[in-house]
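Shown here is a partial selection of chains from the complex, left in place.
As written, the chains take the letters A, B and C, and residue 1 is the first residue of each chain.
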Amino acid sequence: MADHHFSFEEVQGFARVDHDRAARQGMPEFVYAEGKAPEHVAAIMSSMVERQGAALASRARPDHAEAVLAALPEARYDATARLITVGQLPRLATGLAKVVAAGTSDLPVAEEACGVLDFLGDRVERLYDVGVAGVHRLLAHVDALAEADVLVVVAGMEGALPTVVGGLVAPPIIAVPTSVGYGASFQGLAALLGMLNSCAPGVTVVNIDNGLGAAAAAHRVLNALRRPPEGR
Amino acid sequence: MADHHFSFEEVQGFARVDHDRAARQGMPEFVYAEGKAPEHVAAIMSSMVERQGAALASRARPDHAEAVLAALPEARYDATARLITVGQLPRLATGLAKVVAAGTSDLPVAEEACGVLDFLGDRVERLYDVGVAGVHRLLAHVDALAEADVLVVVAGMEGALPTVVGGLVAPPIIAVPTSVGYGASFQGLAALLGMLNSCAPGVTVVNIDNGLGAAAAAHRVLNALRRPPEGR
Amino acid sequence: MADHHFSFEEVQGFARVDHDRAARQGMPEFVYAEGKAPEHVAAIMSSMVERQGAALASRARPDHAEAVLAALPEARYDATARLITVGQLPRLATGLAKVVAAGTSDLPVAEEACGVLDFLGDRVERLYDVGVAGVHRLLAHVDALAEADVLVVVAGMEGALPTVVGGLVAPPIIAVPTSVGYGASFQGLAALLGMLNSCAPGVTVVNIDNGLGAAAAAHRVLNALRRPPEGR
């Protein structure tokens, strides 16, 4: 197992940064800022930048961003996507991801997915506000959807968009339920269940509001395309 | 209140049949057979037929049908819809209901709705197997859907069909979630929540598998059309 | 399908406004303000007003109202109903909706329903504080309830009001559970389940606190009454 890149570094006694994760999983460790002290986020990102040249933190509040910017002035903070990024991984030529969103209220989650894909060096395009209550808006883009190598489809409320997309085109579909909605949406549970029960074959699902997770899943698919043919 | 038709009849000490319900609510009392002893169902239906000339029992098992047929030989049993009917209310000229179903597994519920509407004297048409995983099957029928006075839309799994229909046409929509699906459908909960969270405006919902309730709701709409203009 | 009014307009890259929705669904697109940036709400409403002459946003906070008023000084904000409206659709002669509420705590949801119906040009009347714990208050209004073309019935806690109404009169009933209550009401779940399991036939239900959805459903019913007889 020694050649599978299993090392790590202790950071100030409270964290063990897994620097070889990129070699193993095809992407580096991300920092989940929510619930972490701002100074912890800054320390972990500093360690990552030093070793890997780039780092990304998700679910970051402005006070997280402030602490990171103090330590790493080159950091950027996208308040909509709640992402802090320092640097970026090399651009990758092969593969195209498209991020589709049902409504403008789903933007923060969709932008989180786009931001993470961009950080990972993937090519990404957006198609927003094509919810199923006006299905013609979606039908006008069937060709564009079909040409993607992987689709991230973001929707709240009843979460029906991935099903309709999945019935129209062939690429892999990663559905992201959002907590948009009220009452019996139960903070995204309705959309989550809707996507898990999709009658379109082959729709896969990630956690509610988990734009980062969807991006990571899309990146795994794009990486599979990039392997040398003999690797298959 | 005396002129609002509030009378009832005691049947063998265990039931109080509400014979004036038709005058009050626009439809007679139905017998919910599930959980009732077959002989109770037969006794209640006999009392209704005697007073009202017709009766309907839902969720009827074959042993219910057998007991009713012994007492009322003119009864008919539809095993798919699980309905026992004796007689039928007068045909009504105005109004057209359409029952739309997503898949063939939803048939029993859709047929329950059709059977009840038929019993109530309403005109009803069917459009089945038009689930959203192949949305073109539905789009081919937009004109037909638009001409209905009320739509009953039946779907299991993620329950997205009423939303797509509601985005395409204007008639009142009564959505019926079914318990078709597995795992995280949780016996129809996923479809129920999906329909309640519909992003199409004005979709209303009845209980899981409740074809009868949907038919009753559709009948209320059709009755509203039949009122003399001065009644409005 | 070209004649079914399927066009849309892109607004500043983040939204696709569905201007033909009124022709298709019998009512225009509404703006769901919750979770949207105030400037997005203002931009979308401006686009709608320009093309359609009127617009409505629901679940609007005061900061939404402020942004809209800056762009559209003729806008009005109803803080109880949380509605921003600009203009109003033409008054419609036929049809009467009544909005019934169980308690004074249910007012915001009931007023949302009234405000939307009013915006859509429908005639609407109110009957408030007639909860079932003092059922005589309701019985005193049976005649008034029976003369409506459609009833919107709003209740929290155990949500029993639509059932009692449904047992008394014939018009279509759209039940709206509210999140009023505490503990085991689970933010309206108890009322929602109560209404879905109504023993009165033909009660339909919309999402918790969804006054707008109930109004849209009532409008669909009223529109069905307005179709020329040959349309049926």
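One rule holds for everything that comes next: a contact is a pair of C-beta atoms (placed from the backbone, for glycine too) under 8 Å apart; a residue touches a chain by one contact, two chains touch by 3 or more.
What you see is a predicted model; the values in this text were computed from it and never measured.
Chemist: Wait, 3 copies are placed, so what's the full copy count for the complex?
Modeler: My count of identical chains over the entire file-defined complex is 8.
Simple rule for what comes next: only the chains that are shown with their structure count from here on.
Chemist: Return the chain whose centre of C-alpha atoms lies at maximal distance from the corresponding centre of subunit B.
Modeler: A
Chemist: If I average the Cα coordinates per chain and compare with the overall Cα mean, which chain comes out closest?
Modeler: C
Chemist: Could you classify the subunit A-subunit B contact as same or different, where same means more than half of all interface residue numbers appear on both copies?
Modeler: The interface of subunit A with subunit B is built from mostly shared positions.
Chemist: Quick check: how many Å separate the C-alpha centres of subunit A and subunit C?
Modeler: The mean C-alpha positions of subunit A and subunit C differ by 36 Å.
Chemist: Roughly how far is subunit B from subunit C, centre to centre by C-alpha average, rounded to an integer in Å?
Modeler: Centres of subunit B and subunit C (C-alpha means) sit 25 Å apart.
Chemist: How many angstrom lie between the CA centroids of subunit A and subunit B, rounded to a whole number?
Modeler: The answer is 44 Å.
Chemist: Touching at least two other chains at once: which residues of subunit A meet that condition?
Modeler: 103, 133-134, 183-185
Chemist: Which residues of subunit B touch subunit C in the complex?
Modeler: 1, 4, 24-27, 30, 94-96, 139, 142-143, 146-147, 149-150, 166-174, 192, 196-198, 200-208, 212-213, 216-221, 223-225, 227, 229, 231-232
Chemist: Which bits of subunit A are touching subunit C when the two form their complex?
Modeler: Residues 103-105, 107, 128-130, 133-134, 136-137, 180, 182-185.
Chemist: Under the touch definition given earlier, write down the residues of subunit A that touch subunit B in their complex.
Modeler: 102-103, 131-135, 139, 157-160, 163-164, 166-168, 181, 183-186, 189-191, 193-201
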